[in-house]
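Every protein chain but one is kept in place in this view of the complex.
Chains here go by letter, A, B and C, matching the order in which they are written, and residues are numbered from 1 within each.
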Amino acid sequence: MDYTNQIREIAARLFSENKIDVFVGYRMTGFDENQVPVLIRDPKEVPRLVFNDKSVFNLTNYLKHEHTRGKRVGLVVKGCDSRSLQLLLTESQVKRDRLYVVGIACEGVVDDAGQKYQNCQECVFPDAVVFDEMLGTPKGNGQYQVNADIRELASKDLVERRAYFEEVFENCIRCNACRHSCPMCYCAKCCIDQESSTLYNGANTTSAAFHALMTWSLHLAGRCVDCRNCEKACPSHLPLHLLHKWNEQVIYENFQEHLAGVHEGDRGAFYKYSLQDPDDFIM
Amino acid sequence: MNTEIFVTDKAGLATFYEAIIAKHETYAPVEKFGKYEFKKVSALSGCDPDAPIATTMSAKPLFFPRSAKIMKYTADASGTKVSETDEDPLSAQRVILGMKHCDARSLQVLDKVYNWDFIDTDYQKRRRNTVIISARCDKADTHCFCTSLDYNVERLDAMDVLIVNGADGKVYIEPRTEKGKSFLEGDLTHHMTHVRDNEEAAKAMKKQYDAFAGSFRLNMDYKTVNEGLSKIFDSPQFENVSDNCVGCNTCAFVCPTCHCFKISDEKVKDTGVRYKSYDSCNNGYFTLMAGGHNPRPVKYRRWRQRALHKFVYYKERFGENLCVGCGKCTRACPVNISIFEVVSTLPHINNIQ
Amino acid sequence: MARVGVFVCFCGANIADFVDVPAVVEEAKRIREVKFAIHYKYMCSDPGQQQIRDAIVQHRLTSIVVAACSPRMHEKTFRKALSDAGMNPYLLEVANIREHSSWVHQKDKKAATEKAADLVRMAVAKSIANEQLHEISVPVTKRALVIGGGIAGIQAALDIADARIPVVLVEKSPSIGGKMAQLDETFPTLDCSQCILTPKMVDVASHPYIELIPYSEVIELDGFVGNYKAKIRKKASYVNFKTCTGCGACWQKCPVKVPNEYNMGLDKRKAIYTPFPQAVPNKPVIDATHCTMLLKGKCGICSKVCEKGSIDYTMKDEIIEREIGAVVVATGYDLWDPKPYEEYGVGRFKDIITSLEFERMVSANGPTNGVPVRPSDGKVPKNVVFIKCIGSRDEAKGIEYCSKICCMYTTKHTILLHHKVPGSHSYVFYMDIRAAGKGYEEFVKKAQVDTAATYLRGRVSKIYKKGDKLMVRGEDAQIGQVVEVEADMVVLATAVIPNKDNPDLARLLGVSYDKYGYMSEAHPKLRPVETAKAGIFLAGCTQAPKDIPDTVSQASACAAKVCGLFSGDTMKKDPMISTVNNEYCSGCQNCVKVCPYGAIVTEEVPMGHGSKEMRTVAKINEGVCQGCGSCVAICRSMAITLAGFTDPQIINEIVSI
Partner (left out) sequence: MEAAVNNQLVSIEKPEIVAPPDWQPVIIGILCNWCSYAGSDLTGTSRIQYPPNIRIIRVPCSSRVDPWFLIKSLQTTADGVLVSGCHPGDCHYISGNYYARRRFLVTKKLLHFTGFHENRIQFSWVSAAEGPKFAKVVAKVTEDIKKLGPLHLYKKENFEK
């Protein structure tokens, strides 16, 4: 998967047609094989753009930054990224007419070892669901499957799970990198940081981490698109996807196969309801 | 010159580590979720003092905890009673194994700020009662640039005991401070050869250092950086170099020298605890004042603050860079921003390449 | 710092017997913020309230906790006490130590006391986070909408209009009058229904404060109490009411015949018709489902005979809007279809009729000129069997409730039969005779004597045909034997069911309805006229089966409520509603989606101080918000606060146990 040339062409064209103010893409880091997101404002810099299977980061994250706010933005989105874009559009965070979306029919991105990431192996929507222009041959939707890690962990007993997650919460350093790298966390001020609110757990204790991660995962329940920006950002390498994938699975199974950001206008699972929702867990 | 060196081999080194762990409260790099962090260990098997790369987390939490309980209080009708927290006695001696140069060095940098103005006695106690045993790296990785900063890595006295894996297969253990010297006296070194002012040992250690120093990919002249950065406070370049930063704060949390903190209270019923916890200047509301004014409301200003604090302000006040070149921030950065790349290119060129 | 006063009530022995009240007071005194704590025998009594008022002044208290009965009981009482002492009433918290402790843990005084102390501590913690709140004033549009032009709607409209408040009366059918217009005489006084109803109908038509919109339906209701906006669809009548004189030439000449709903299908009307001679307005409409001109484009006779040229076949439905402040719903009832009673031969035997059909037959303006006749052969019946509780009180086939009016009208029918058909005899199968009402029991007793009707207590098991007679077999429970009655005609007292449009209308109005489809009152005893939605009131059978006097009373009660609501230029509203903190709102608009009242809209605000860039944030219409807190819980940014139930208040409670 290498669309470097096509993306450069598109970016150059968009600049020459004066359709965009800034193009968000990837460039090489300059010191290793990895890539770093780049915001291109000058058509001269277009040749820095690259796109291949190391283009990992979900660029829709940049739509919440001041550099793109109110500007006409060109943007490269893979399948998962496009779903978060869909949700951002639904939640009125970006205006569609200010975006030029280069969708990718994604074949999966790889880590340092050249191994496809787990979420890419399990990807249900590899093709961008929002785009103005599509690169690659669409593969069609995959079948939703239960995450392997979830399956393994869910088979363990309560005591083991509690011990496992206690370790997760202990290892969280409350840097909030997960939140900042998440494209769906765009709040003006995160509830966890509002000193005036009683949710505020300023300390970096296990207790605070438990609270913050649980609340965060519930805020993303039904909205998480499994791009795993958070997990890749976590300096403690915490298995954050467990929380999100679990919620996703519960929601998928119970709430009419809801998956985030697939349909236009479909908000998170908590902002709608059905009379047929499960009721048997309530006395 | 009066250099004492203990010579041993790999097995001897393991015996040495084991003896320390058995005898002292010991901290060493422990792997969890693929991340190395200093944790209290009870056996050599659970840790990795010779971990090839620097730990993901610095050793900073051992001196400046992620969340320190600074006091405990009860508040009822009879009044408010403040009590000391019961954790962290601070007085027992402890040993840290496997701290790299950069981490050890960072404590010397931090000492300056902790000894200035308000003297942080907790920090001082922790520093005083800790013996740092550090094995010199054999090879720099992609993001290391400690040799580019203004201290002599070879003759560093940041650690109490230096361990060098000699090119000749022997392991050299050298006390660097008085504390280290007295620590090594006694049972710990009985199985080793004790030499003084030994030419051969010095040569082997120098050879190892040269190989190590030669492995650095990143080299810069920090003086140019200091000077360059000090002149470009108003440069629009900051906006460009910071635009792909997602503002996640990770860099500050893993940084061995970042030392900003916030105070928070947690209260249940009538008992409360006051915490002092890490914070980061990259945080959008780090500088938000009670009246609502925020002098750094936009990302590039926060970013500029971080870069300039590391390489200009701290240097101006304390004579040292607030960066030890460990590369932890670059490794942790979700979008692979390299502080080295930014500061070494920013002052010189008009266009980022 | 907060200075909280705690007042613990003995409630006589109700609390004191099972909770160690002095211990609770001592426990409260240990809390840092509590500056004053006492107990008293009856906190709600005047001297009790006086202690609160005195303490507020003497101890400079900043919030008050009363530990007593449920806040649903006396919250208002104590709030008033706070107001009287010059304190904001919303600084009160009530710890419910009676319903939630002393009464439910009567065997364990220690545990009950501990729990009471905890409840007090929670209330103290919550009260510390209480804020001063002020009642909200909302402007009021002084115009009422009455939906339904039966006797309930007519009465409500007239009463409101008599108070010089404009009323919009919307009626679905071409004429007002409703079910009452179909009745002959009314129990228990046997006045002629038409004689008492038609003058009121005429009053409606001529009242300067009533705008009558017949042949129309409410299709949308937006807004909130005092400020509703209703959309009304005026169905196309194809007759220009402005020019039509109601001469009747059109319907006399119309060739199309249609079963007449007014007469329960016992005779025919025309495709252009007025429902009944006394209709108000007395203007015909064209039934578009039957008019051949509208269906096939052939005919046009009515247009030709109309001297005024009032017929307009091109007329379309028209949507009109009215701004109103309150709604009275008076949609009335329908009758249950007795088809499930197959064993009676319903549908097979023509001579089994429903009571409303009987009512039309005995009515002087009815299809048979006031004489009941058998539908099968047109003969006048001699022996008539009346069967009550058809569908009512029948969980298996019909509905569980009692329809309330059948006992009385069946009695009336026996009298009417006795009057209209000399020598006739009535048999009444009944389960009970429910004659609770002024003069009702006397009416029944007198009728039984006068008509000499045979009352048989028991259910009918079967009806079968024998020759041209109907054989009614049932049980007479009083003698414990099966009886068979040879009847010329059987009249079924079918159950009252809500108007079939009720659920749709309820959803449209945003009021709740029960499993049958009756709209729900706000409180079954104390607020039987209001709905849970402020400004919407219920009259008549919309809420439950009722007879005419009850319906009229409720309609007048609605009018009183509406007049009360409109008594000032503005209206006071509970301040426990949501507000948005613009600084934190990220404008995702999920709250807009979730709000059940449509109380949340969006507005544009500058990005920062003096910034020209705008961003969208949520804005809550304080008049519409009912304070449910749905938006608060789904707001991830925690930008929305619900006064009275803020996050700090609730968390303070949680962490202080």
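Please note the rule applied: contacts are C-beta pairs under 8 Å (C-beta built on N, C-alpha and C of every residue); 3 or more make two chains touch, one makes a residue touch a chain.
From a predicted model like this one, the values you see are computed outputs, not experimental measurements.
In the full complex, the chain left out of view touches A, B, C. When the omitted chain is restored, the residue from A:Leu49, A:Cys172 or A:Ala269 that touches it is A:Ala269.
Check C:His59, C:Arg72 or C:Lys316 against the missing chain and you find that the one touching it is C:Arg72. The hidden chain makes contact, of the residues C:Val6, C:Ala68 or C:Met122, with C:Met122.
Listed here are the chain B residues that touch the chain not shown: 266, 268-269, 271, 273. Residues of chain A that touch the chain left out of the display are 153-154, 158-166, 198-199, 205-207, 210-211, 214-215, 217-218, 221-222, 242-243, 246-247, 250-251, 254-255, 269-271, 273-275, 277-279, 281-283. Touching residues on chain C toward the chain that is not drawn are 70-73, 96, 98-101, 103-108, 111-112, 114-115, 118-119, 122, 510, 512, 532, 576, 594, 596-597, 626-630, 632-634, 642, 644-645, 647, 650-651, 653-657.
Keep this in mind: only the chains that are shown with their structure count from here on.
Other chains, considered apart from chain C, form one piece (clusters defined by touching).
When each chain is reduced to the mean of its CA atoms, the one lying nearest the mean of all protein CA atoms is A. Which two chains touch most often is answered by the contact tally, and the pair is A-B. Chain B and chain C, compared by their mean Cα positions, are separated by 73 Å.
In terms of their C-alpha centroids, the spacing between chain A and chain C amounts to 50 Å.
Annotation for chain A: residues 189 touch two or more other chains. Residues 29-32, 34-39, 57, 61-62, 65-67, 167-168, 171, 173-177, 179-181, 189, 193, 195, 200-205, 208, 229, 232-233, 235-239 of chain A are the ones that touch chain B when the two sit in their complex.
For chain B in complex with chain C, the residues that touch the partner chain are 75-78, 80, 267-270, 297. Chain contact summary for the complex, chain B toward chain A: residues 32-35, 37, 56-57, 66-67, 142-143, 217-218, 239, 243-244, 246-250, 252-254, 262-266, 273, 275, 277-278, 280, 283-285, 298-299, 332, 334-338, 341.
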